[in-house]
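Here it is: the structure, laid out below.
Heads up, one of the protein chains got dropped from this complex, but the rest are sitting where they should.
Residue numbering begins at 1 within each chain, and the chains themselves are lettered A, B, C, D and E in the order written.
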Amino acid sequence: MASNATTYKDLTPAAPLDKKTLNKMVWRSCQLQASFNYERMQAAGWLWGILPGLQKIHTNKEDLAASMEHNLEFFNTHPFLVTFVMGIVLSLEQQKADINTIRSVRVAAMGPLGGIGDALFWFALVPITAGITCNMAIEGSWLGPILYFIICFGVEMALRYGLMYWSYNLGTSAIATLTKNAKEFTRAASMLGVFVVGALTCNYANVSLGMMIPNGTAINEAGETVANYIDVQGLLNGVLPAALSLAITLLCYWLIKKKNWSATKCILLLLVIGIVGCVFGIFGGAAGEYTTPISVPWHA
Amino acid sequence: MASNATTYKDLTPAAPLDKKTLNKMVWRSCQLQASFNYERMQAAGWLWGILPGLQKIHTNKEDLAASMEHNLEFFNTHPFLVTFVMGIVLSLEQQKADINTIRSVRVAAMGPLGGIGDALFWFALVPITAGITCNMAIEGSWLGPILYFIICFGVEMALRYGLMYWSYNLGTSAIATLTKNAKEFTRAASMLGVFVVGALTCNYANVSLGMMIPNGTAINEAGETVANYIDVQGLLNGVLPAALSLAITLLCYWLIKKKNWSATKCILLLLVIGIVGCVFGIFGGAAGEYTTPISVPWHA
Amino acid sequence: MASNATTYKDLTPAAPLDKKTLNKMVWRSCQLQASFNYERMQAAGWLWGILPGLQKIHTNKEDLAASMEHNLEFFNTHPFLVTFVMGIVLSLEQQKADINTIRSVRVAAMGPLGGIGDALFWFALVPITAGITCNMAIEGSWLGPILYFIICFGVEMALRYGLMYWSYNLGTSAIATLTKNAKEFTRAASMLGVFVVGALTCNYANVSLGMMIPNGTAINEAGETVANYIDVQGLLNGVLPAALSLAITLLCYWLIKKKNWSATKCILLLLVIGIVGCVFGIFGGAAGEYTTPISVPWHA
Amino acid sequence: MQAILLAIATFIFAIDQFSLTEILYRPIVACPIIGLILGDPQTGLVVGGTYELMMVGNMPVGGAQPPNAVLGGIVGVVLAVNVGLPTEQALGAAVIFSLFGQYAVTLTFTFMSGMMAKADKAAAEANPSGITMVNNIAMCILGALFAAMAVAAYFGGQALGETLTKFSEDFSWLMAGLGAAGGMMRNVGFAVLLKIMLSNDLWGIFLAGFAAAAVLGNVDATSGAALILTAFIGVAIAINDFTLNLKIKENAGSGNGGVSDGI
Amino acid sequence: MQAILLAIATFIFAIDQFSLTEILYRPIVACPIIGLILGDPQTGLVVGGTYELMMVGNMPVGGAQPPNAVLGGIVGVVLAVNVGLPTEQALGAAVIFSLFGQYAVTLTFTFMSGMMAKADKAAAEANPSGITMVNNIAMCILGALFAAMAVAAYFGGQALGETLTKFSEDFSWLMAGLGAAGGMMRNVGFAVLLKIMLSNDLWGIFLAGFAAAAVLGNVDATSGAALILTAFIGVAIAINDFTLNLKIKENAGSGNGGVSDGI
Partner (left out) sequence: MQAILLAIATFIFAIDQFSLTEILYRPIVACPIIGLILGDPQTGLVVGGTYELMMVGNMPVGGAQPPNAVLGGIVGVVLAVNVGLPTEQALGAAVIFSLFGQYAVTLTFTFMSGMMAKADKAAAEANPSGITMVNNIAMCILGALFAAMAVAAYFGGQALGETLTKFSEDFSWLMAGLGAAGGMMRNVGFAVLLKIMLSNDLWGIFLAGFAAAAVLGNVDATSGAALILTAFIGVAIAINDFTLNLKIKENAGSGNGGVSDGI
């Protein structure tokens, strides 16, 4: 769980990161999703990726701990573009920027890059390359898979490498003017971060109720009596789209902030809610239909 | 017509409202729509509902008049949720908050609660309960109507009661910090209020032109000559959706503010416009088609 | 190319424009689109229209040049409503307002008026009048064209005349209070202007890729093997709608601002891009399909 | 005797559809009671249950008036019990009464708009009983109109229905006119609110609220939540303004006192 | 003689489609006049009325160029009167000329983009007649191109039409290229505006305007009103900024003067 430190103890900017370290982190970025999980997504892979840099930057052990802690928070972006976030975050770490600023910049960058990357790579590069190469493979030629690998992996690595340097230098050159007005900058960055998290709460919403309450019969426009169902999720959408996602976020926020729950405890709670909910047919099945172990009227 | 007082004469906070008065207002809230009307909707019912509280709070007759006046302005929310607005407004009245603040908070709260309430009760609770109970009734059992009444009325009264207390306490606890910066708070609340009224002007738009001007013939894509109509409201929507509602609001605003018209005079004007408009087939019929007494080319 | 002057040398407000000059400009406004072009649209016609006024206002030659220069920037609005923009801009010129303010007001006014005018005149007045008069013409009566001309041209000229005076007076009466806080007003006007240009960049986007990359075959839901295409513009829309328009704007901005390119040079560049692009079948044909001189796989 | 009881019950249900319980008036509850009065509760239950299902998608929202559930149901029971029509036919014949119920509501709502001037006077005089009176008048009007129509249906039956249908066709323009006027009147209410809240520097906020609702209300997925989402944005604007103004105020002080952080 | 009058009339209509009255050039007005010149005003009226109805949904918006109404109508009359084709066929055969009218407009608009440098020079020298000249050149080019084509149609008739069709197919890529370039050129105009207005702290506002238009322009109900609704929001932002900056300025003063309200 993240500590509450908001500034590093040692505020002397560290030496710029050398090429070797940057390169090492480019390679490490390939394991961004090593321990992907539902709670923090790529957090641990992200931290592992920038660890070589952080270790160089924070010689003070307490600071390293603080930095590692906040870099273990929820993280998700497109894997091929992650080094862009790395570069800019490392430039801020190096300057010992306010932790809140670093966090906000990280959050603000990851969301949009995720969307862009999905559209560019998962929905364009990969399908296009597949279109070009699959028939070769089907016709029995090894050229298919080899071309496929070279094109996709080539683009990927070029991006990982290029973005790291570009964004690290970008960050380094921008930071001087920003630290002069650090307090104002932190606030502005927080606004952006919080705004993006609000957007993520709506956009990454991934839970829905599946209850279809059989609701007697209804008389339709043609005057016929027809079986009728109440779609609970549909009603909820009428009140507020993504309402459940907002509610769960606020619930967890409240548990963590006011009741001092750990994130793990929240996860266990959600695990119980999820499974018990499906036992009673309350949630919709993300991957198709499921059968409830006990029979409930609202689950066909 | 609301006077222009913006602060109460007597600014000493009144004693907190006792349980008896709060309960009385819960019951009175049931007559929120007693004199529902097109101009101010629930205004008079709202005022009547909180009058016991206002009388306790404003011992000074002038202040009571000021308070009654501004609480007679346009009001509309969902009847089952109205006590939430009551509680918070009463907490502000009790602290003798700036009249503009009270008005803005009232306006800002009523709009969203109206939408939420409609979705929750008119579109969910009532239909669901009907689905469960109607077949019982059709099969001749009194259980149907009785269950129906108990469920719906039960939920309603529980909400009316609970929300009143919750929101009154909420308001009371928040107000101390707000009055310290009363001027800034009033401005912020006004912004919210004005923003919501802007939204209502668009969202509650309820007037449309029905003219379909026969417009010679047109040659369609297939090259055929077909009868052609100009849908005036359609054209207007292309310029600005809800343009008429905005125009009428601004017209009334101008008449009231600059020409010192009373609201009643505005209403009479609109009444004349509405009826004359339908004589000439200018407006669309909200509840289906109508026949104009004189025949005009644009009204079939 | 616009010079970088931001204030006029001679800051003494000029004498108000006399009726004769205003009338002259009303007539000149009819040639707003005389040298319409893709780069600045109505800019030269606009400048020519207000030149009589500008010449009266700026007796100082340097100021006249500065004013002419900034009034030659991109301009586009609905021709029938242009005098509204003229009036307000002239009132600002007369008061020697900050050039940035004048520009921003001009930009902020032109966009919305364009949309409103198109809806009102091109989509309503003209079609309605046509509907009334075309059958007369088809039946051989000269009344058709004559009525058509009188109605449309009448409305047009009444608007050109009326709007000029109305908006000139409006501007003149508002300006006193604004010049007191000129710096703040300029900034606010710039915000509005920049906001509108942002909106125009998206809304006036008028370039799209036409590549349909044959992408092997795909297996559709029914399990059949079908020919498959990658719609590149469709993919781009998934990343960012109007992305090309934004990219080209930023490219030109960068060339002009950082590389000191002239606008003409940018245009030549775009001309080359456009033609070469169509040689290779990269762009979509705005007006239907086209055939590429060389055969490329992505262009049918 | 039956007619009197019918009148009283209808009087109450008419009021109940907007005030009191707002549940009692629903066909499923009201119709069996009318059936009881007419001596045939079973038919009342059947008509009530059937009509409730038909009316369930027709709730009044934002002051809009659908065909009236109260009068349609009551007259349906009257026709089913007294005339002996089968349920569906009785409800079909009662449709014209539900329309007249809607007219009666429209008229009352229009008339009560005018009565607001009375309420304003009472408020200006700090006279609570004036407000009470206005409310009571409204309820009596509504109750009386409805009771009269129910009794008329009781005696007039189907024949009256046909007369009314004729009337309703002849004067459809008047009803449409009242409806159109009714639709515009809330704008007077908005104007009054704006008269007071709208300082000159808030015109933009007003228009922005309008624009926000224009998008949110016209995207399928957000239209139901348009007002709450608008409020979300409004809250952001308001809190932000509050925070900035507070800072301005405080920093003015800090400048004065010669102490300023971070400079 | 007829040919000369035809050229003159076409010259004027060509200009009129963007300048002058912007009404005279409409088929319903222009065609009868052409008919008069060719000695058959009745045919002109019929062709004009018919073509007007066809073109009415095809107005130029935001500088987009639909198939040209001027040349299509004129040549339609020419073919109907001189070749004797029935109305519909004449207009059908004239379609290729309306396309070439569109090409001529595209070319002129592209060429005039380049001429803006001339106008800039005139402006820099505070030379009004330079601006006049640029405008006149543009009008003459447009008029001349159109007049030439009308005369060509007068003499060449249907046969020319076929040649042109062939040509248009062969060089469709060039026209498409000019069209694509034309579509992008307004972005140069935006860039020039931004060059001056866009201070570093307004990048966000620029992008936000883009985002606002992206939503408003893509929701059916608001797409027609996208720019006005964007302006509503922009006005809110601008007024708000103005108000806050004023307060900052004033409070700085009040801090200095030692007088500050409410602290």
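Definition applied: contacts are C-beta pairs under 8 Å (C-beta built on N, C-alpha and C of every residue); 3 or more make two chains touch, one makes a residue touch a chain.
As the structure is a prediction and not an experimental result, all values here were calculated from the model.
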Hidden partner chain, residues of chain E it touches
201-205, 207-208, 210-212, 214-215, 218-219, 241, 244-245, 248-256
Contact residues on chain D toward the hidden chain run 215-216, 219-222, 225, 229-230, 232-233, 235-240, 242-244, 247-248, 251-252, 254-256, 258, 260, 262-263
Go through chain C and note every residue touching the omitted chain.
183, 216-219, 223, 237-241
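Definition applied: only the chains that are shown with their structure count from here on.
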A correct list of chains touching both chain B and chain D reads A, E
Once you count every C-beta pair in contact for both, which comes out on top, A-D or A-C?
A-C
Rounded to a whole Å, what is the gap between the Cα centroids of chain B and chain C?
41
Taking the mean of the CA coordinates per chain, how far is chain B from chain E in Å?
46
Of all residues in chain A, which are in touch with two or more distinct other chains?
216-218, 238-240
Touching two or more other chains in chain D are residues 50, 53, 56-57, 202, 205, 207-208, 210-212, 214, 218, 224-225, 228, 241, 245, 249
